[in-house]
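First, the structure itself, so that you have it in front of you.
Removed: one protein chain of the complex. Kept in place: all other protein chains.
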Amino acid sequence: MPEYSEKVMEHFTNPRNIGEVSEPDGIGEVGNPVCGDMMKFTIKVKDNRIEDVKYFTFGCGAAIAVSSMVSEMAKGKTLEEALKITNKQVAEELGGLPGNKMHCSNLGADALHKAITDYMEKQKVEAGSSS
Amino acid sequence: MPEYSEKVMEHFTNPRNIGEVSEPDGIGEVGNPVCGDMMKFTIKVKDNRIEDVKYFTFGCGAAIAVSSMVSEMAKGKTLEEALKITNKQVAEELGGLPGNKMHCSNLGADALHKAITDYMEKQKVEAGSSS
Amino acid sequence: MKTINLDYTAAAPVDQGVLQAMIPFFTEHYGNPSSGHALGETPRRALEEAREKVGLLIGAEGVDEKQIIFTASASEANNLALKGLVAANKKKGNHIISSSIEHFSVLNQLKSLQKEGFEVTLLPVDRHGTVDPAQLAAAITDQTILISIQTANPEIGTIQPVEKLISVAHENEIPFHTDAAAAAGWIPLDVKKTGVDMLSLAADQFYGPKGAAALFVRRGIRLRPLIEGGIQEKGLRAGTENVPAIVGLGEAARLAYQSLDERSQRVSAIRDQLKAGLFKEIPHLHLNGHPEKRLPRNLNISVEFVEGEALLMRLNMAGIYVSSGSSCTSQALKSSHVLGALGLPPELAQGSLLLSLGKESSKEDIPYITENLGQVSGLLRNMSPLYHQHLKEGNDNARVQ
Partner (left out) sequence: MKTINLDYTAAAPVDQGVLQAMIPFFTEHYGNPSSGHALGETPRRALEEAREKVGLLIGAEGVDEKQIIFTASASEANNLALKGLVAANKKKGNHIISSSIEHFSVLNQLKSLQKEGFEVTLLPVDRHGTVDPAQLAAAITDQTILISIQTANPEIGTIQPVEKLISVAHENEIPFHTDAAAAAGWIPLDVKKTGVDMLSLAADQFYGPKGAAALFVRRGIRLRPLIEGGIQEKGLRAGTENVPAIVGLGEAARLAYQSLDERSQRVSAIRDQLKAGLFKEIPHLHLNGHPEKRLPRNLNISVEFVEGEALLMRLNMAGIYVSSGSSCTSQALKSSHVLGALGLPPELAQGSLLLSLGKESSKEDIPYITENLGQVSGLLRNMSPLYHQHLKEGNDNARVQ
């Protein structure tokens, strides 16, 4: 077990916001079992804000803690703010990650961003079809 | 320390016949300090028998024990008998020698034989000069 | 908190009797075996006694026990065997055969040797992890100078048909090395019967100390030393002998030899019961390794839909210590090459758990283990996208066929 920070251990032990929002506005999936980590983020958007965010994560302790932290950081933020959440910030909020686990923090923000862009693209399509 | 037999240790601890016979009839020197062992045997011959034999030895435990054993084995023997003393016999009489010390037993009989042939050659010379 | 070690393959406590045998050699009989005076005598004798005891464990008694070279680890023994043999036998050929599920201390050397120009064939294994003697026979060329195949695998427990493999090697007059580090002390070994040419083992796998291992080298096999210097260990391994550790190895070998049958039977009975309990209580488990021909203390399962490090951490929180073949638990961040060689899909390799028992293991712990692994698996599956996908698909087809 790598030397995880207390914060990582706390999020790993009590991960927040597990699950799938019902009728998600955006879905972001990253990773695959080969590399050992997989995350699926679903978001609910209201008034350009992330009203709700949930995730399913297959992965190591870091991946789970990162997912949990990302969900907490994203909740309530505007889409623009949420898109600015960087992997570095996530790792920092977690009190740091062991060097060889940094790739897990990368996944977390990526999955969130993917869910947001998924939502944005759907909006465009809707906008397009309604025009 | 190699695993010396009790007999070797006994001869090493109490070597017999150290010294030089006075007015030696034959002298045999073998070895040198480079190889670590050096022996000088001197013999007194009477009626074709080794009446007395003594040695000086510079060398390891085996070399000293071998010298002592050879001197005991040779004493009282006829020259012919003494020439038949083999290195193997010396080692056997000592209850065996460690493999890497066999060269020391070689030296012992060699030095004795050298002393005997030295005596024999001197005899020849005397015989020659008296003829 | 209750703690249960299920990772005895990684490390085991040194047997008290073994430690007691070692202690005097740290302080009282501290001499150097090469010393020419009295201080060298007891240590020197102790080395030779240890050689005999190790010889007994591997069936080398009376024949070749002096051909046991002490090293500091199984890794070193394996490196001495392979690099040592090829360095001394370069002129005979440049081809080495091994298997795809060897320990890294075999595989990583072979990679280096490949870079130096040697040809390496890694035989595949079947889905249970067994090497096929016929495939070995087919792989041999006139350039083959060494075959190295493990006796048993530490991760999946599969025991190889070494006797048959050695026959194939010897029909072709090729020396055979076996890494028996995972097997020694747990299954019978007999170098006389099998005719194996070299065999590696390590004390810490059977309650001896870390830092003590051995390579059996049959007379006539030529090796070059890895560590050169003094002529300790017949010139095959320089350096002052680690007398206390070697004494510990010897004593551990003696105890293992004495109690091998009893120990193996008791431990495999617990293992079987644990396995039955787990498979009964927890759905979607997958057994890795051979169903019968496996080390008594080895159980390797994959918990479908979840990742190994997370399992390991959750179990650690419950005081249960296991290891995993997942990439996140490996320092090299690669999932187990052994599980990969079995053809296991990546998600199952990631969710693998090695549960290895020891002589301290107890049946009474089984309910606690089963309950906790059940809970932990449920919890992690509940947050697994793979599990939810599976539930949606509503199908339950086994992942491996």
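Note that the chains take the letters A, B and C in the order they are written out, and that residue 1 is the start of every chain.
As a convention for this text, a contact is a pair of C-beta atoms (placed from the backbone, for glycine too) under 8 Å apart; a residue touches a chain by one contact, two chains touch by 3 or more.
Given the structure is predicted, the values throughout are model-derived calculations rather than measurements.
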Contact footprint on subunit B, counting only the chain that is left out: 1, 12-13, 15, 18-20, 29, 32-40, 55-64, 100-101
Touching residues on subunit C - with respect to the absent chain: 3, 5, 7, 10-14, 16, 19, 23, 26-28, 30-32, 34-40, 43, 72-76, 78-79, 103-106, 108-109, 112, 202, 204, 209-212, 224, 226-231, 238-245, 309, 312-313, 315-316, 319, 321-324, 329, 331-332
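Rule of thumb we're sticking to: only the chains that are shown with their structure count from here on.
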For subunit A paired with subunit C, centre-to-centre distance based on mean C-alpha positions, whole Å: 41
Mean-CA-position distance for subunit B and subunit A (Å): 94
Where subunit B touches two or more other chains, by residue: none
Subunit C residues counted as touching two or more neighbouring chains: none
